[in-house]
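Each remark here refers to the structure printed beneath this line.
With one protein chain withheld, the remaining protein chains of the complex are depicted in position.
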């Protein structure tokens, strides 16, 4: 498992290529890439704040939970912080497994948990001012899918 | 939408990088890569046969169905035929959308349908002989998830 | 006259990838019956149609589908793509 929390840009394609070589006899690799979207008022920039002492451990715990639930060969999480612009890559997740169902479910689970349980906060600066992105009820609801 | 059916190898990472630039104001890209796994008796090679006159159209219809169900900015399917070896990339799917739920669901749906509805057949050559890969009841069952 | 195509183990059992067939079969199943009656290798390939799939003019179809003016009928095992 690799967890990277960084301000530097990264290339999800190059990461996917490297990641696909790490698993032993894998049949399925799923990746998710999150990008900065423009917003109605015109996004000038997005600033992502995080809690450095907690972030990597919180992500590692979420990945560990995924590994107890599904049979994974490997998992990768990269999440940026700092100042980004529309179209920039914010983060990526990748999972590999012998079978596609495990790789898909684990990547979906990781995204739902990273969204609401990893200590990142996004602020948008638009032509009309700036504001913190609010968490959505649907993101919290999404976690219920994984109750057991 | 791009559908490629080819015998040539391809680099899923490079394809993901190119694909991530095609959508307009996308927030989420999901990719799936399928690789040749080794089998118990030692895989010497895998041969994938397809139905050339039907393959691209069958895939395009599956992608069209996904686009009626979810809000997608773009979709990509690449599937190889011919002779492959353990670790080789067989195929990939990528979807992009404003929101992660659409990108995930559509990629998952595409995989389930490509598995059982696109005209490809796999033959494995092992140290103990060769045989056609049989379809699994679970692959057919997986399609029921998408009934509506 | 229709083009009949065979893929995967259906192709191997029958021993050829495609052939032109003179037929007045009304449905796919009628065509299957005609082929079964030809030779042992056809009878073997078509012995259990629950293990087969069919496409009429490159669209998946049922075995009771009419052939009508179709030009191409393909028989094959369940697909194993992905």
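Which chain is which? They are A, B and C, in the order written, and residues in each are numbered from 1.
The rule is short, and it goes like this: a contact is a pair of C-beta atoms (placed from the backbone, for glycine too) under 8 Å apart; a residue touches a chain by one contact, two chains touch by 3 or more.
Only a predicted model underlies this, so the values are computations on that prediction, with no experimental measurement involved.
Asks: Could you list, sorted by label, every displayed chain in contact with the chain left out?
Replies: Per the touch rule above, the missing chain touches A.
Asks: Which of these, A:16, A:43, A:72 or A:114, touches the one chain of the complex that we don't see?
Replies: A:114
Asks: So one chain is hidden, and I want to know which residue out of A:40, A:53 or A:144 touches that hidden chain in the complete assembly.
Replies: Candidates A:40, A:53 or A:144; residue touching the omitted chain: A:53.
Asks: Of the residues in chain A, which ones touch the absent chain?
Replies: Touching the chain left out of view, chain A contributes residues 34, 49-51, 53-54, 57-58, 79, 90-91, 111, 114-123, 132-135, 140.
The definition used in the following text is that only the chains that are shown with their structure count from here on.
Asks: Between chain A and chain C, tell me the centre distance in angstrom, where each centre is the average of that chain's C-alpha atoms.
Replies: Using C-alpha averages as centres, the distance is 48 Å.
Asks: I need the residues of chain C touching at least two other chains; which ones are they?
Replies: Counting only residues that touch two or more other chains, chain C contributes 82.
Asks: Please output the residue numbers of chain A that touch at least 2 other chains, ranges allowed.
Replies: Those would be 100.
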